[in-house]
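First up is the structure itself, then whatever we jot down about it.
What you see is the complex with one protein chain gone and the rest in place.
Going by the order they are written in, the chains are A and B; count residues from 1 in each one.
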Amino acid sequence: MTAMQALLVSFLIVAVYAAILGALIARTNPLAFMMLTLAAGEMISHSVMLEGLRDYTGGADGLVVGFKGAVLGMQAADFANAARFWPVAWTAAWIAGLIIWTVRRSRLGAILRAVRENEERMRFSGFNTYAPRLIAFVLINMIAAVSGLLHVLNAGFVSPDSLSLSVSTNALVAALMGGVASSAGPIVGGLIFSFAQDEFGAHDATQLFTGVAVVAFIILIPRGVVGGILDAARQSTRSLVGRKRP
Amino acid sequence: MIALLIANSLALASLLIMLSSGLALIYGLRDVINFGHGALYMLGAYLGYTVALLGGFWLALFVVPILLACLGVAFERLVLRPLQSRSHIEVALVTLGLGIILGQILIFFYGGAARSVDAPRILSGSIEAFGLSYPA
Partner (left out) sequence: MLKTEKLSVSYGPLQALSELDLEIDGDGVLHGVIGPNGAGKSTLLDAVCGRRRPTAGTVRYRGQDITRRSVAWRRRHGMARSFQRTSIFQDLTVYEQLRLVAQHLGDRRLDDVIQVMDLADYLDEKAGRIAYGVQRRVDVALALIGRPHLLLMDEPGAGLSAVETLRLFQHLRDLVRERKIAAVAVEHDVDAVFACCDKVTVLDLGRHLATGTPAEIRADRRVVAAYLGSAA
């Protein structure tokens, strides 16, 4: 199997997994859903350490991943090279952002927002509230799969740490920092978070940074950096133009 | 062998029961998911260790719950009340952040090595039950 084929197959496997998991848990209330995704994540991250699967997963030592040939016109060495890799990652991030933005503006996005607000009333208005949530779940998992695959190409190595809970919480913190109310927010948040983590990492305080960042951002800048900028822009245009009456 | 497993499980389970009933209580009464609950558990253990060093196990057993109770009141007043109007997930994430911070503070003060507390005489030794000698 060529490297490209392997990537595609992995992507499909994750998509199928997301569909099955989503089918099971998309119906539940927000809290139960949160705990179920947590449980599912932990299940996977611990299963790679099973003795029986050691040959495939490398157990606690992890797996070195390399490939011959080219993927997207680049060699393995190119992926490991930050200068040559970052355009790929950056493009992927913005494409993902674009996809999310399109969904937000679509009918599916409107339905999802309404379901988040008042799921019961949506059912009472004739909507199937299960299907949209399932679709959204599979979509975001597919995006996560892409980022995971890119990570493997870049790092050339994967271990149980790559699957740990802190990866999820870091992603969450990064999204919060940028602002979850917009499509560009998480991308900006990712930038801020990575820079900041490198800074704090120099003083060996990454965990502390994560904790402080979460608390500070939620209390002070709940809509994140991008959200805050958008709000400020809205306020100033409103005071300039006056309230519009349609 | 089975009896030993059962005894071990019961011991761990009772700790877990205490921990989770606290979590359930806060959720049921205040509608708050406290992701920092585990960190508080850790704080209790480390405080217990410190107090026990100073005044023995029984003093720790008496004093630490009171200390943590005060911390609970402070947590309610300083954290939960001001954030009352925020959404569930925001509050839950704040507790997560605070839990992480608390954990890091404890690691800073106590280091990463394991510490032990000596059990008082009444609770040391073993109990004979079901033909098995189990540490009290």
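Quick note on the criterion: a residue touches a chain if its C-beta (ideal position, glycine included) is under 8 Å from a C-beta of that chain, and two chains touch if they have at least 3 such contacts.
It should be emphasised that the depicted structure is a prediction, and the values quoted were computed from it without experimental measurement.
Participant: What chains on display are touched by the one that is not shown?
Facilitator: A
Participant: In the whole complex, not just what's shown, which of A:Ala93, A:Ile111 or A:Val158 touches the removed chain?
Facilitator: In the full complex, the listed residue that touches the missing chain is A:Ile111.
Participant: Tell me where the left-out chain touches subunit A, residue by residue.
Facilitator: Touching the missing chain: residues 107, 110-111, 113-114, 117-118, 120-121, 123-129, 246.
By definition in this document, only the chains that are shown with their structure count from here on.
Participant: With chain centres defined as C-alpha means, what is the inter-centre distance between subunit A and subunit B in Å?
Facilitator: Chain centres of subunit A and subunit B, defined by C-alpha means, are spaced 32 Å apart.
Participant: Once bound in the complex, which stretches of subunit B touch subunit A?
Facilitator: Contacts found on subunit B: 33, 83, 86, 88-90, 93-94, 96-101, 103-104.
Participant: Flag every residue of subunit A that touches subunit B in the complex, lowest number first.
Facilitator: 30-31, 169, 172, 176, 205, 207-208, 210-215, 218-219, 222
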